[in-house]
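Missing here is one protein chain; the remaining ones are kept as they sit in the complex.
Coming up: chain A.
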Amino acid sequence: MTVRLVSVGLNAITVDAGRKGVLHQGFCQSGPMDWLAFQLANQLCGQHNAPTLEFMGALTFNIEDDCSVSVTGPAATIWVNEQQTSCWQRIALKAGDQVRVQPERLGARHYVATPSGFAVSPAVGSACTVKREYVGGPHQDGSPLKTGDLLAVNNGKSSRGVACPSSLPAHLLPSYDMTKPIGIVAGYQHEAFSDIAWQRLLNNEYEVTPQMDRMGVRLQGPAVQSAMSGMYSEAIALGSMQVPPDGQPIVMMADRQTLGGYPKVGTLARCDLYRFAQCLAGDKIQFYQLDAANARATWLLQQVAIQKWFGN
């Protein structure tokens, strides 16, 4: 079974859950930017963490055999041939069908999963495409998918064998409301930032700049300075907010480098990070303080609700 990419809008790569146990050798973690959309795309196809397409801009692909796919992400219009359909469900397709996804906001990231996942030889234990390292993905050199590329699907369960629910109840549909504040868990060099700096971060809006990619998102707003004067480089957790001397925060995302030497004020809460990952240049972000126990509890509740729906 093969999928042919008829047209790639801005970018398309393959991702899975990312690398594991190799950060100490300098390999970045990678993985999907929007974890929740990635996870739900796979759950709708009856699996966890299978190689999935992550794309930006419009995407059109043809299906060469009967199969099913799920498309997830922020608001988008989907056509199967001339028939309009929607995200967040498993769609049964016939050989020869053409699927077209048109995101509402240009630059948002969407996911296409299929039962058993796309066939990508793992590099550094993962199907992820890491451009900066020239590693991974269908071309095996970190380069993205192009118009005309063929993507094979892993042999495995046939689409008819997928028994799990093929759609999501309203309460499991992720919110992409960018006006809702994003939780931040204090940590790292938090003590080196004054109370005033911390309050400034929590009481102002920060605008997303065009300097954003899979490595990090640079924000612009009232400067948040720390009293740190030089520190040794240290490990950067997913979602860490680092602050260079100019006081403008940078949130470190999936393809971030493993070590860095800027002070960090904290880490964005996992329960909100998927939404932050979908922000676009010009969006205004507000942060709220969330303690680690609450952040973990909120994330666990979200996860348990998903597991309960899919019966796993």
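Going forward, contacts are C-beta pairs under 8 Å (C-beta built on N, C-alpha and C of every residue); 3 or more make two chains touch, one makes a residue touch a chain; residues count from 1.
Keep in mind that, in the parts below, contacts and distances are computed from a predicted model.
Engineer: Using the UniProt record as the reference, specify the protein name of the hidden chain from among "Membrane protein YdbS with pleckstrin-like domain", "Sensor histidine kinase inhibitor, KipI family", "sn-glycerol-3-phosphate transport system permease protein UgpA" or "Chemotaxis protein CheW".
Structural biologist: This omitted chain is identified in its UniProt record as "Sensor histidine kinase inhibitor, KipI family".
Engineer: Quick one: which of A:95, A:202, A:235 or A:305 touches the chain that's been left out?
Structural biologist: From the options A:95, A:202, A:235 or A:305, the contact with the absent chain belongs to A:235.
Engineer: Tell me where the left-out chain touches chain A, residue by residue.
Structural biologist: Those residues of chain A that touch the unshown chain are 19-27, 123-125, 132-135, 140-141, 185-190, 232-235, 237-240, 257-259, 266-267, 269-270, 292-293, 295-296, 299-300, 303.
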